[in-house]
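Just below is one structure, and these are the notes that go with it.
Left out: one protein chain. Kept in place: all the others.
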Amino acid sequence: MSYLAKPKVHHPSLKKNALGLTRRDYEGSLSTLCAGCGHDSITAAIVQAFWELEIEPYKVAKFSGIGCSSKTPAYFLREAHGFNSVHGRMPSIAAGAGAANRDLIMIGVSGDGDSLSIGLGQLCHAIRRNVNLMYVLENNGVYGLTKGQFSASADPGSTSKRGEVNSMSAIDGALMALTLGATFVARCFSGDKAQLIPILKAGLVHNGFAFIDVISPCVTFNDHEGSTKSYAYTREHQIELVQADFVPVREEIEAEYAPGSVQRVQLHDGSHLNFRKVAEDYDATDRDKSYAYIRKCDEAGEVATGLLFIDPDTKDMMEQAQAVPGPLTSLRFEDLCPGSEALEKLQMRFR
Amino acid sequence: MSYLAKPKVHHPSLKKNALGLTRRDYEGSLSTLCAGCGHDSITAAIVQAFWELEIEPYKVAKFSGIGCSSKTPAYFLREAHGFNSVHGRMPSIAAGAGAANRDLIMIGVSGDGDSLSIGLGQLCHAIRRNVNLMYVLENNGVYGLTKGQFSASADPGSTSKRGEVNSMSAIDGALMALTLGATFVARCFSGDKAQLIPILKAGLVHNGFAFIDVISPCVTFNDHEGSTKSYAYTREHQIELVQADFVPVREEIEAEYAPGSVQRVQLHDGSHLNFRKVAEDYDATDRDKSYAYIRKCDEAGEVATGLLFIDPDTKDMMEQAQAVPGPLTSLRFEDLCPGSEALEKLQMRFR
Amino acid sequence: MRDQTNDFAFKIATANGTGSASANGLIMQAIFRMGVPVTGKNLFPSNIQGLPTWYEIRVSKHGYTARTPIFDLMVALNPATYAKDVAEVRSGGWLMYDSTWPLHDELIRDDVTYIGVPLAQLCNENFKGVRERILMKNIAYAGALSALLGIDPEIILELTKEKYSRKPALLDSNQKAIDLGRDYVHANYDCPLPIRLQPMDATKDSILIDGNTSASLGCLYAGATVGAWYPITPATSLMEGFKGFCQKYRVDPETKQNRYAILQAEDELSAIGMVIGASWAGARAFTPTAGPGISLMGEFLGLAYYAEIPAVVFDVQRTGPSTGMPTRTQQGDLMSCAYASHGDTKHICLFPSDPREAFEMAVAAFDLAERFQTPVIVLSDLDIGMNDWMIPKLTWDDRYRPDRGKVLSAEELDAAKNFARYLDVDGDGIPYRTLPGVHPKGSYFTRGSGHSKMGAYTEDSDEYQEVIDRIARKVDSAADAVPSPVILHNKGARMGIVTVGACHAACVEAMDLMAADGLPLDYLRVRGFPFGDEVRQFLEEHEVNFVVEQNRDGQLRSLLMLETGVPRSRMQSILYYAGFPLSAHHVVTGVTSKLGVLV
Partner (left out) sequence: MRDQTNDFAFKIATANGTGSASANGLIMQAIFRMGVPVTGKNLFPSNIQGLPTWYEIRVSKHGYTARTPIFDLMVALNPATYAKDVAEVRSGGWLMYDSTWPLHDELIRDDVTYIGVPLAQLCNENFKGVRERILMKNIAYAGALSALLGIDPEIILELTKEKYSRKPALLDSNQKAIDLGRDYVHANYDCPLPIRLQPMDATKDSILIDGNTSASLGCLYAGATVGAWYPITPATSLMEGFKGFCQKYRVDPETKQNRYAILQAEDELSAIGMVIGASWAGARAFTPTAGPGISLMGEFLGLAYYAEIPAVVFDVQRTGPSTGMPTRTQQGDLMSCAYASHGDTKHICLFPSDPREAFEMAVAAFDLAERFQTPVIVLSDLDIGMNDWMIPKLTWDDRYRPDRGKVLSAEELDAAKNFARYLDVDGDGIPYRTLPGVHPKGSYFTRGSGHSKMGAYTEDSDEYQEVIDRIARKVDSAADAVPSPVILHNKGARMGIVTVGACHAACVEAMDLMAADGLPLDYLRVRGFPFGDEVRQFLEEHEVNFVVEQNRDGQLRSLLMLETGVPRSRMQSILYYAGFPLSAHHVVTGVTSKLGVLV
């Protein structure tokens, strides 16, 4: 809200990145979310990830739907355009923006209601299209902003704050994304920055749709006994299948890993990921293996986290459209309009 | 169309079922689809399945969206109510009807455009809700009624009649249904009645959402070289993982199977299925195994068919709602309206 | 100076999510129990915790229920809005604040009396734990207020007891907090203030209730069995209310099974689809929503209109367009609802003015939807739906039986020679319906594509036209069946006020004020659409009609022009669309300024 604009004081002490920007320069207005909301931690991680990647904020476009989670793009990257669209329809807005200007660095933030209920169709088709968008699903198992109804990610058997039991099966965004051919699938916990930040960085660099499901507890409506999206439950049941270290282009690869223990995946901009297998025999580049592995964890009552799957060399939406490089918005009108002569000529067809 | 109403002549010769009805009694008006359309074969199989199950037509409710496929409910069960709703939104109509009257035997017919594009969200949520509906997806990889654009089930690399190549990944309805916790998942080929009919019968008896993906070639727009939904391609690449024999309640189980070769699954009405494993080590009651198996076939360029997965004892939507047995529509008003005294009393809360 | 006993208004400024809601409710209810007419308006943010929220309480011995923008006392407990709140007190009024911290000089007005109560300090001394201290602070101010306004302590005690009967620990701390506030005020100020309460006997036949709750009661009593919804402010509490009542009155005593089904849909398209499917199969089904939901339901509403399927929709309107201000009120969906969906359509709409009519019209909606086999939209709004109104007790006639319309039973179908779904057998434009699963002869194919009166698919012009012409006649004929307008004639009145919905309270108060100033006005409030002929007559009887409504574009006036043919020149728009409930003040200034122009 206007009167909540955060004072942009500069502490000379703050560390600067290569652009000479401090973390503060990647923040937005003051959060109006509940104290302790998981979403705020994710916002902090996003700020950190952009700062570390040394991205100029104004080159970024932020998208969201409607919900507490969807409010958060206002809380980071003050100097980037933001688009808080309508409920569940953010993916189409982002796809359109990406078509107009493929050079935009696009991040979308959504909630489990916004993404898996009203927005399920658009999310699935954005995955199919491989829109070049990092999509962060802030997953708390409820509709926070409308005060705590079950969302489609609520696990069967889990209970609402009022004690009702959810009977419907849950939609697991990660499994669904894998099934739909997503090229980047991760699951994290808002409470685990060490894991979240490198994955966010990889997601931003990934060429295509990066789906990141982040368990993000709702302290007000879904942090109780009986919830499977509470801080306590997630801490207890989270298991990390892989640890992904993001290595930017210019940094040297330290060979400090025990041989064989690490899988190296090159990203399209030259940077790469080092996967340290926590669960050995896990292969984050094998779609079916990861699917099966996540299912195994489900059966064991564990919440599988980490960068679960990546296919680094795929064509994003605009490559599939075989569009010219650079923004369509910067094409000269002369290169778009065939002109009067051509019009005269082509009309012979209609005689 | 009115003037296409089919003459309902009765050939005494025609075989009658226990209700004394012939196949003719399960037909509808004359099809207006293209000669050779796969959808017409499915219609014929549906007629056969209902006739064999000896279901009174008027107890059935037929639902569809919009498309060539969605026209077909007019072509079977003349004596059943039909509801040709709007594009992609049939599942919600069926869910509502099922809530009002859970005794209705509900069948939904849709197309790949109706189900996987505009209707994807509703389909997924009907699966989650486990609406007691047999859902037949007549899958031809194109939008037939709008003249042949790619649908979301078109395989990457397959070509349109005009020669365009599809670049987007395909949505495999069966895999998606498995991922969403569907309790009955099958895939068939419209050209294979022997396989289709028992599966349709099982789907009708199944207590919950029965998802049946039927490859149903569009002879006019998608039956060419380069299509992966053509008759030729499907015949060549179809492989049957399991053969399901449907055994109605009153029939004896003939033990004519080689011991071990058959898996017996009991359905909630007492009838059951005998699975003859074509691919041995296939288990149609193991969600993850079937998922993996289908994926393996995909990799091998094979189209896995059969009753791929079934979980016979689950709660359908109305059981989850803990609703009274029988139609809500037949409750007496006295049992619904608390009356004036109760109103007087409860208002003490508001003083 | 006028006596303000039982005739004043005050406003409480806090931050949301801090428990102030229950304190405000406590005060409201206590005043009500003293027999004094009272209404409350909750102005809350679209947010869960920590943002400014206000609660306005108006005490009116005359029984006026409209919002008043003039406040005698401000309870300013939110530093974030001090400046705004201080400015809003009327000259000569009072301001209560938490004196644990001093007030900045610029907040001091010398025409206002300041009442400092060290709430935080008191609670910090007497309670442990951050959360409890915050909560108790908000109970303590209730105690302080009760002293300042002369609220009967017995009643407060009784209410807290009722509330915490099952939680003795809470009861004690609450009681303690109340005493802290009251005692401090008694010790430091002479109480009560000139704005004070005196017991009356004006509320014993009334209740305090919000319109979503009463509407959900209407659905319960009308026999609705299927509720489908997707949560949205300010409609959410309607379905939550219905669920609560069903859990109490719709559970089979033996089997504990439910005589209802509530489906939480994945979105509004699905919710209205479920309602249409359920109604098609013969249930009374409904869905509550708000503006964005209405937009999303457009396609399906057209299907129900053309395929002639009953459907009941509650549009609890909020401030638009788009997401707008979800926690503010408006009447901005009139046009969207009346003509929802592409192509030629027109929908029956009902316009409650308060929670009582919300209850009655909920029942009427189901009868009309089934009788006319078409969607019926009840246009409530956030003010009606979410604020606590004092209304006469709801009553119920046990002889009521649902009007299921022309539905053919199995017996009738057995007897019938044949059945044609869209045939105008009775010449009233209403065809006969059948339900699935009832009888082979009843079968037909429902479709939103072209169909003949026999129910067959058609692309034939005449067959198509015959059906849609009949549907137009049918819906227009509903004008005589919807609730008739409220019409008041006043002696000597030459001009009229025409309005809709929640504007009622402010309009009638404004008319009293203007009559007192020698400007009597006639009054008409539409309650249903399509409009009956009385509406046209009223408009034509009056040279000048002031059309009062809460939207920017004068949508009620638009509907009046379109449907009655009365020219715009006879209608003067008085519009208020800032998002708060309408006050008599807005109406009076609106009328007088127009008159300034007119004369």
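All chains are identified by letter, namely A, B and C, in their written order; residue positions are counted from 1 within each chain.
We take it that a contact is a pair of C-beta atoms (placed from the backbone, for glycine too) under 8 Å apart; a residue touches a chain by one contact, two chains touch by 3 or more.
The structure presented is a predicted model; accordingly, all values stated were derived computationally and were not measured.
Annotation: of C:50, C:93, C:277 or C:332, C:332 touches the absent chain (contact as defined above). Annotation: of C:41, C:182, C:346 or C:542, C:346 touches the absent chain (contact as defined above).
Here one chain is not drawn; of C:13, C:285 or C:307, the residue touching it is C:307.
Considering the whole complex, the residue from B:68, B:94 or B:308 that touches the absent chain is B:68.
Not every partner is drawn; the one left out touches chain C at residues 45-46, 291-292, 294-296, 298-299, 302-303, 305-307, 319-328, 330, 332-333, 335-336, 339, 341-346, 447-450, 459, 461-462, 464-465, 468-469, 472, 551-553, 555, 558, 561-562, 565-569, 577-580. By the touch rule set out above, chain B reaches the unshown chain at residues 1, 3, 32-35, 66, 68, 86-88, 117-118, 120, 143-147, 149-150, 152, 220. Summarising the interface, chain A meets the missing chain with residues 1-2, 5, 56-61, 73-74, 78-86, 89, 91-101, 103-104, 121-122, 125, 129, 317-318, 321-325, 327-329, 331, 333, 335-340, 342-344, 346-347, 350-351.
Throughout what follows, only the chains that are shown with their structure count from here on.
Separating the CA-averaged centres of chain B and chain C is a span of 43 Å. With centres defined as mean CA coordinates, chain C is found 39 Å away from chain A. Centre-to-centre separation of chain A and chain B, using mean CA positions: 35 Å. Looking at chain B, residues 121, 125, 129 sit in touch with two or more other chains.
Contacts with at least two other chains are made by residues 266-267 of chain C.
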